[in-house]
Each structure stands twice: as C-alpha cells, then as structure tokens.
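Structure in structure tokens, see below.
Shown here: the complex without one of its protein chains, the others still in place.
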Amino acid sequence: MRRYSPILAISAIAVFIFLLGPLVIVAAASVSNTEFLAFPPQGFSLRWFQNIFDVSAFGDTFLISLQIAVLSVFLSLLIGVPAAYAMSRFGFALPKALASFFVLPILVPQIVFGFSLLSAISVDFDLPVIPTLLIGHTIIVLPYSIRVVGASLATFDFSAEEAAISLGCPPVKAFFTIVLPNIRGGILAAFILAFITSLNNVPVSLFLTGPGVSTLPIQMLTYVENFFDPTVAALSVLLMVLTVLVMALVEKTLGLGYFVR
Amino acid sequence: MSRVLPWLLVMPATLVILILLVLPLLDTVSVTFIQQEGVFAGYQEFFDRRFNRVVLWRTVRIALIVTAIAVAIGFPTAYFIARAPRSWRGILIVASVFPLLTSTVVRSFAWIVILGRNGMINETLMWLGLTGEPLSMLYTEGAIIVGLAYLFSPLMILSLVGVLENIDKSVVEASISLGASPTKTFWRVILPLAMPGVIVGAVLVFTGSFTSYTTPVLLGGQRNTVLSTLMFRQAMVEFDWVAASTIAVIMMVVTITVVLTMSRVARRLNPAAA
Partner (left out) sequence: MTKSLNLSGISAHYGRTQVLKDLDLDVKAGELVSLLGASGCGKTTTLRLIAGFLQATGGQVLLDGQDISGVAAHRRDIGLVFQNYALFPHMSVADNVGFGLKQRGVAGPERGARVDEMLGKVGLDAFSDRLPAALSGGQKQRVALARALVIKPSLLLFDEPLSNLDAKLRVDMRVEIRELQRAHDITAIYVTHDQEEAFSISDRVAIMDAGQISQYDTPETLYRRPANAFVANFVGFETMIDLRVTGRSGGHVSVEGRGANFSLDENVWGSVPDAFTLGARADGLRVVEANESEGLPATLTVRTYLGRSYHYRAETPLGSVLANGPIDRHFSEGDQARLVLVPEQCCILPATA
C-alpha cells in the first residue's frame, strides 16, 4: 500500500543503470571485430576471447592469482577462526582493543601496506615474490575471516557447546562437532569474500609482483596501459561470469541478505 | 577454562598482524624521520615542491568530490531499496553488490570503453552531429572522479541500506502522526537517524578514493598524478624510497585522521547508540 514518489523511483533507476550499464558496455565491446576498443561494437568476433588464451601471461598469472587466493584465504581462516572464537567465547578475558587491532589491515591504506612489505620484508629478507604475495594477501583478507566468522559466532548459543562438554565430549571435539557445523555459513561467507578480495587485489600486489611473476589484475593493468584492443574486455566478461557464479553460490548457501549487515 | 587459552587462540592472528603489518609500517615511518638533514627534512622537501602540493590537493579534492557524489547517489538509492517490497529488495541488493565483487581493473576499464576516443559517448556525440572530432574525456580529472564515484557508490549504498532498514517504521509514523509532513519527517527524523550510516559510508568512500591506485592510473593518465601514482613512481621508477615512504606516511596520517574524526562525529551525532 506504500507508494514511492516518482522522483525517488526515477533517480534510483538511473543509479542502477549507472551501476550496471558500464559492465554491460564492457561485455558488448568484447565482441567488437576491431583492433581498438569500440562501443557500440563494430562487427562481431570472438577473436579477443581467443586472444586471452594466446597471450600466455593471462593464463600464467591467473593460476598464480588462484593459488595465492586459495592459500591466503586458507591461512587467514586458520589463524582467524581461533581468534574469532576466542573473542566471542572469552571476550571478557581479552582486551577490548583487540577487535580494533584486528581491523588494522582494513584501516591501513593497502597501497601503503604493499609498499611497506616490499621495503621491509621482501628487500630486507630477500624473500621471493610468491611468499611475499602470500603474506600480503593473508593479512588483507584476515579481517574478513575474523569479522564474518565472528558475526556468525555472535548468534551461536555457546550453552550448546557446554551441554556437549557436560555430556562427556572433550572441549576440542566439542568445538569441531558442535560449534563448527553451526558456523559453516559464516566460514563459507568469509571464504568467498576473502577469495574475491584476494583475487581482485591490485594495491598490495602492485609492489610485490616482479618480472615473470605477477597476478592477473596486475597483468591486466599492464596490458591495458600498453594495448588498446578489446582483449581485456573479453577477459572482464570471463571474470564477471566468475563473479556471477560466486554470487549464485552465496545465494544458494546463505541468501543474499547476507551482503547488507 | 584455563586463563591462557583465550590468549593462545588469538596469538597467531595477533603475531601475524604485529610482525608482518605493524613492524613493516613502523619501518616505513621511521625511515622518513631518520634523515641526515634533520628529522622533518623529508617532509620539508615534499612540501617545498609545488608539484607535490598540487598532487596532494588534487587527491584531496577528488576524494571530497567523489564522497559528495556517492552520498548524493547513494542516499536516495538506499532509501529506495530499504522501502522496496521484500521480493524486490534482494534483486536490488544484488545489483548493488555485483559491481563490488567485480575487479576494480574491470570496473575502471569500463570507463575507458565509455569515455575513450571510440567510446560510447564520443560515438553518440558524433552520430548526433554535436561534434566532428572525438572529445578527449579520458585522462582527465573528471574521468578519475567518474570512475571512482562508480567504484565506490555501491559501498555507500550498502552502508546506508542497513541503517535505513533499521529505522523503526513506527518512529516515522509517530513523526507524521504528530503533524510533521513527509519532507519534514525526512529532515528531522530519518536523516539524523541515518547519519551514522552516511558517516561510515563517507569514510569508506573518502579513504578508498584518497588512496586508490587503479582508477587514477587507468583513467587519469600521466598528467593527472595523484598521491598513490606519485608514490608508485617515486618507489619503482625513481627508486627514491624515502620520498615514497614520506608519501606513504602522509596517506596514513590523512586516512587515520579522517577515520578517527568521523567516528567521533558519528558518536556525537548519535548519542542514542552510546
């Protein structure tokens, strides 16, 4: 029975066109049969999609990005879940400032962090590119692990865990059999958010990648700076398809209401 | 429960952040102060150069304009989403989240397609006969602003949807039943209650724009240097790490100042939450 004012509705629709239009335009430009970027596309060709696979750097860096993302997310959950658990369960015994401390990786500008990692770790200790990237990505996704899993734990009633222990279940086993299954959703959400964050990251990787070893976003950036053909548009389409798949996964498992909190 | 257990559990994450984030940052900060010419010599040199001052001001200006645009775009949209019927809300939220999950490279690249020589706008203008020559819209400050507004508006929308949805509907009805028109209710009740969300969103957008790299490098070109591109050039092209560190510290100081001031403002604006 509520009605919108037409001005509000029109402006909202305009904003959604603004938000989604450019992505549609990229998709359209990817099939242009021209050597340069053009919109509206001129002719139709899938050769720029073919070109993604011909430029071996894209495939190589994609694999590196994938490895870094999976490993760093795994590492961040490994250290993040115990921290989130401790703060939910024993928060009273820990300093309040700890929660703020764990958001530091979000607070510090990523480009600054990337530069600091380069000058302090990778140069001083002569660390190779991959481990440095792994360190950088683990730290920037850590807040997602801690906060998303923490939010999930906040709604968990720990008396269930205590009940299990009172029934003779050892504490560690109680965590894995009682707590963990109940925060599966949170862990999955943390995994997905962190994975996407790592996969798309530019500012941290920027300083840490080196000749021959790069990540996909950095490789795309370099390519766009040097070539004007629609290859990156085609690649963008593939990445958007990946995003759609990820969102479908979130929708299936958690519901999309998850994003507003 | 043993007393060390909580500490044991938070230890790995704490140590990782301490050793691999805090220490490197302290290293970066200390480098800028340990100079032969004096403690503040690095900063003195930075601010002495007119070019640097122009870049700093440009970066601040861009971030401020983008924040203003994001509020202007985000508020009505979030309000629309928050009041939409349940069945629509999911779709509208997906539409807002989708760009956020898409690579910043892709999203900035999109504007090359739109603003470029053979891009959508130029093709349209020439087709309409409004211009004979393609306009050069790319590689301008305006392009950076559009790109960043595009990048960060969804963040603003999402920060606001949550807050607006949480405003008790009966509070709005109470205001109307007491004789306040819908417009007055908006200014006196809804906006003040949504202010924390506006501030959270504004902080995210401002700091994000202020430190962004991808968009300025793709859409700003060589002439429109901002702090992050300047820092990258100092570090990786000129190999002047002290200068790069100085810029890094300036970025951190601005970011942290903004975050702290705004969260204080937020607390003052919304004493009810305290």
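Every chain is named by a letter (A and B) in the order it is written, and numbering of its residues begins at 1.
Note that a contact is a pair of C-beta atoms (placed from the backbone, for glycine too) under 8 Å apart; a residue touches a chain by one contact, two chains touch by 3 or more.
From a predicted model like this one, the values you see are computed outputs, not experimental measurements.
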Among the options B:Leu5, B:Val54 or B:Ala174, the absent chain makes contact with B:Ala174
In the full complex, which residues of chain B touch the absent chain? 168, 170-171, 173-182, 184-185, 188-189, 192-193, 269-273
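Definition applied: only the chains that are shown with their structure count from here on.
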If you average the Cα atoms of chain A and of chain B to get two centres, how far apart are those centres in Å? 17
Which bits of chain B are touching chain A when the two form their complex? 1, 3, 5-7, 9-10, 12-14, 16-17, 20-25, 27-28, 31, 73, 76-77, 79-81, 83, 90, 92-99, 101-107, 109-114, 116-120, 123, 150, 153-154, 157-158, 161-162, 165, 207, 210-214, 217-218, 228, 231-232, 235-236, 241, 244-245, 248, 251-252, 255-256, 259
Could you please specify the touching residues of chain A with respect to chain B in the complex? 2, 4, 8-9, 11-12, 15-16, 18-20, 22-23, 25-26, 29, 34, 36-40, 78-80, 82-83, 85-87, 89-90, 93-94, 98, 101-102, 104-105, 107-113, 115-121, 135, 138-139, 142, 146, 196, 199-200, 202-203, 206-207, 217, 220-221, 224-225, 232-233, 236, 239-240, 243-244, 246-247, 256-257, 259-261
